Structures are given as C-alpha cells and as structure tokens.
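The complex is shown incomplete by one protein chain, all other protein chains being positioned as in the whole.
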Amino acid sequence: MNELPDWMIEDDIYVPPKDGGAFIVKTLQTIAEIMTRIQVQHGHEKRFALPATVKFVALIGLLIILSLSHEPLPLLIFAAFIHAYLCTWSARDIWLILKTALFAAVVAFVLLLPAIIFSPAGLIRCLVIVIKVFFGVEMVNIFNHTTQWNHITSALRKLHIPAVFVFTLDITLKYIVLLGELIDGLLTALLLRSVGKNDGKYNTVGGVMGVTFLRSAEMNQQMYEAMRCRGFTDDY
Amino acid sequence: MHIPENYLSPATCAVMMTAMVPVWGHAIKKIKTELTPEKMPMLGVGAAFSFLAMMFNVPLVGGTTGHAVGGTLIAILFGPNAACIAVSIALLIQAVIFGDGGILAFGANCFNMAFVLPYVGYAVYRSLKNRFGGHLDRAGLVAAAIGSYIGMNAAAFFAAIEFGIQPLLFKDASGQALYCPYPPSVSIPAMMIPHLVVAGIVEAVFTVCVLAFVKNVAPDLIYGEATGQKEKASSHFPIFALVAVLIAATPLGLLATGTAWGEWGADEIAEIETNGEALGYTPQGLADGWELSVPMPDYSLDGMGEVVAYILSAIIGVALLIIAFKLFSLPLQAKRE
Partner (left out) sequence: MHYIELSDVTFAYAPDEPAVFCGFSFFAKKGECVIVRGDNGTGKSTLFRLLNGLSFPQKGRFMFDGEEITAAYLKDNRNAKGFHKRIGYLFQNADIMLFNGKVYDEVAFGPRQMGLPEADVKQRTEDCLALFDIMDLSDKAPYHLSGGQKKKVAFAAVLSLSPDVVILDEPFAGLDRKTAAQVVDLLYSLKKSGKTIILATHLDEMPDDLYDRVVCL
C-alpha cells in the first residue's frame, strides 16, 4: 500500500464557488414525493370502502357529468356533495385534497385571464371552467386518497382491460419504486460529491438517467428469469 | 404538456381515446412480433423509466430547471412501439394516481405524448441517421437531438389544435366557449412559442445526454443496435393513415351529434382570421345586450326551485364552515405535536 499523497494530508483551504445545483435537490424532492405517494398511501377511510372498481367507474362517470355541466344547479350539487363528504375528514387529510385543487384552480384562472380581459362577456364561462377544474381535481384526489394503488390495478383488471396491459401496469408501479430508489441514491451521492462548479451538468444528468436505464434493462432480465423459475410460460 | 380535466370537451376526449385504440392495438401487435418473450417485462420497466424521466428536473440556465417528456429518447432506447405503450402507461399512472393530467383527457394526452411524439421523433431520428451515414456516433446524437426537438413540437402542435377547436365547436347559446376559450389563432402561438424556444430544447438536451451515456457504456442495449435490424418507416403507414382518417372524420362525427356545428360557419372562420391577435370571437353582434353586470342574478338560480337551492346552499355553507374551522386548527395541532 502506497503512502497517502501530500495533498491529501495537508489542510487545504477551500472556498467553494457559487453554482446552482438546484436540479439535484428539486429532483430529489420530486422523487421523494412520488415514493411516499406510492409506498405509504394511508387510505383515509377503510371501514366502508367501496370496491375500487365501483369507485373508479363512478369517478369517471362523475368526471364526465361534471365536464358536461355548465349550469349553476349541477355545479352546486357537486359542490354540496363533495364538501359535505370532505368536511367529515380530518383537517390534515382535507388540506391534502384542497392544496392541489386550489393550485390547479389558480393555474386555470391565470390561464384564462387573457380570455376574460379580452372578452369580459365570457367571464362567467371562464369562472365555471375554473370551478370545474377545482371540483375535478378534488374528486380525483379523494379517489386517490381513499384507494390503494394495488386496488386500482385490480379495478382495471375487472374492467376487462387486456391482461398484458394490467400486468405491465403492475410491473410499472413496482419498478417506479425500484428505479426511484436508484435515482434517489444516485442523486444523493451526486449531491454529496457536488462540492463546486459542475461544468458538465448535462454529462451528469445523462449519467444518472443512463445508469438508471442500464439498470432497468438488467432488472428486466432478472425479472424474466424469476418469472420463468416460477413456472411462467411466455403467455401474456 | 399534460392537458388537465375540463379544458377539452368530453366529445373531444372520446374522439382522442377512440383514435388511440387502433394505435395501441397496432403497437401491441408489433411488440409481440418484434420482442422476444424475455423482453416483455421491458414494457413495464420502460414505463417506469418513462414516468421517472418525466419527473426529472433538467438544469437550464441560471439555476432554473425544466421537465422533459423523453418520448423520443424512449423510442430510441426501447423502440417506438414499446415507447407508445410505455409512455401511455406512465401517463395513466400520472393521471389516476398523481392527478397529473386529466383522466378524461387521458386519450388526448396519449395521442400527443405517446403517439405523435415518439413516432414522429423516432421517424425523424431514423431517416436523419441513415442520411448522415449509419454508424457515426456523433451523427446519431445530432439525429436524436433534431428528432426529439421536432417530436416535442409536433406533440405541442397537436395539443394546441385540440385546445383550439374547443371554442369553435363547443359554446353556449350566447356564443361563449364552454371549455378552452382560445381559438387556434391564440392557442397555436401560445403553445408553440414556449415549446419552440424552451421545452423542445430541454427535450433535445435530455435525449442527447442520456443517449450519449448509454452509447458509450452499453450500446448493445439500445433498440435495434444489437441485431442491426433496420425498421422500415413504411411499416407504420397503415396506422398513420387510419389515424389521419379518424382526425378528419372528427368534425363529421360531431356534426352527427348536432353540437353547435351550424354556428361554425364561414363567417366565424373569417372572423377568427381577421381578429388574429385578440380572442377570435369578440362578441360583435352580441356585445350590446350582454354586459358584465347582467349574468349572475337572473342567469344563475333561474331554472331551479328555491327550496333545492336553499338546501344546497345550506349544505355547502355548513360544509365549508367545518372545513375552514378544521384548517384553521391545523397549525395549532402541528404545534401541539
């Protein structure tokens, strides 16, 4: 074993340069959010849970009705039912639902603002759209919050969606977690080793996603072998 | 790029969904013939990769970041047919589990990002790569950059058209748009400028940097590189033709359902062209009788019984009060914990 080189023994005084590594932190946050959403989906109510299939069909039905409703009465009915149901929830759960719905509504309002300014007569219609966006996001959120994702895939299976598709969907959810953990690890290592100005940011991005792709190809092979070992016969 | 709920009419969503059915069928059929059984789980793995790629924050100038769709990249890595299915599944998960992009708009989002983007991007990549001279590494990357840029913008263009036809086809009796209010004269530049200037470039950069890494480290894992098989672009012609017919037939289908078609006359189109920069349908004939102050009172609770309105208002009021109360107590709870 060689002795340590001098530069490693000396105390070096290092003043880091200014450089944005924001993409690392941001992506880490996004991935962390995804992982908690998929892994720990604490369903809000389990006691009177409707079958996921029924809920899913009902959700789509309600979304279509909402989309077709332009008059105040049906919208008021939506408002009444959604919020009457929501107010029985705990504050933290309500906030989870409302947060994204409010955000979506604000975005919708900003998007429609030019239309309102140029054509004030369309004000009511634009507000109706904003309100519908709000209700729509609330409903999808409520569905997500009360349904485990594995129930969602079995709901799709019962709807006679081709088996290849549902099988693939299952694998996808599993691999989002596995590959997500991988990206999380890679970016954490990258963050800890980001000590200055990275002039090759794009090489680094390519490296992180490239390694992820290579590993996903590897996992694919392992997965197939595991399936064969358990008696799978290439019949999707 | 993800179209949320309620910007497109259900009719448009249904048409886009219908258009996707033959596309998916074609892709699955193709995959079954071109992928060995051991590559089948690849679809799920590819979809997971696609999902995460869409979540990746790509660094831009000065600490800002942007998102790529990665459609062309996935088409190059996994093949265009596998990309179509993989991106569709990624979009489905985003819509159903994460509420990103509408569930009804799922067909439209798939059409733009899982069909137009990967097939166009891949077709451009393939033809340029062959023209540049096969195996030169740099040529492949340039082709990928151009392919993904064009693919992204093609997808944005279709999204813009989907938005743009809404106010032309779907409006209420007074001529106000029921869904997206921007006609093509507004929606196309509004979508295309940011995509031509920023999003397309993010897409190209992301595609090239990932592809460059994979090419250096394990080129044989890229679709079609190991076997040297060359896919003929013509193999996709039937499906493109079918979809083109469907798109052309869309307005006819709407005519049959009688949705406000009659109002979309020649004069309307002319009006859109002349009022180019503003909203197409500044209400010329309507403006006089339709003021801002008019709508709410007599428009709203007109057709419904007062009792029903009263009950509904009561329910909404009480529910909102409870919600407000609970939310106010949230910070206090957190403090206690």
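Each chain gets a letter, A and B, in the order it is written, and its residues are counted from 1.
Definition applied: a residue touches a chain if its C-beta (ideal position, glycine included) is under 8 Å from a C-beta of that chain, and two chains touch if they have at least 3 such contacts.
The structure displayed is predicted, hence computed values, not measured ones.
The residue touching the chain not shown here, chosen from A:Thr53, A:Thr100, A:Ser154 or A:Ser194, is A:Ser194. Contact between chain B and the unshown chain involves residues 213, 216-218, 334, 337.
Contact between chain A and the absent chain runs through residues 1-5, 7-9, 12, 14-21, 36, 182, 185-186, 188-200, 203-204, 207-208, 210-211, 214.
FYI, only the chains that are shown with their structure count from here on.
Centroid to centroid, with C-alpha atoms defining each point, chain A and chain B lie 17 Å apart.
Across the interface of their complex, chain A is touched by residues 4-7, 9-10, 13, 28, 37-49, 51-53, 55-59, 62-65, 77, 85, 89-90, 92-93, 96-99, 102-104, 172, 174, 176-182, 186, 205-206, 208-214, 217-218, 221, 278-279, 281-283, 286-287, 290-292, 295-296, 299-301, 303-304, 308-309, 312-313, 315-316, 318-320, 322-323, 326-327, 329-330, 333 of chain B.
The touching residues of chain A, counted against chain B in their complex, run 20, 22-23, 26-27, 30-31, 34, 37-38, 59-60, 63-64, 66-68, 70-73, 76-77, 79-80, 83-84, 86-87, 90-92, 94-95, 98, 100, 104, 108, 112, 114-115, 118-126, 129, 132-133, 136-137, 140-141, 144, 149, 152, 162, 164-165, 167-176, 178-180, 183, 201-203, 205-207, 209-214, 216-217, 219-221, 223-224, 227, 234, 236.
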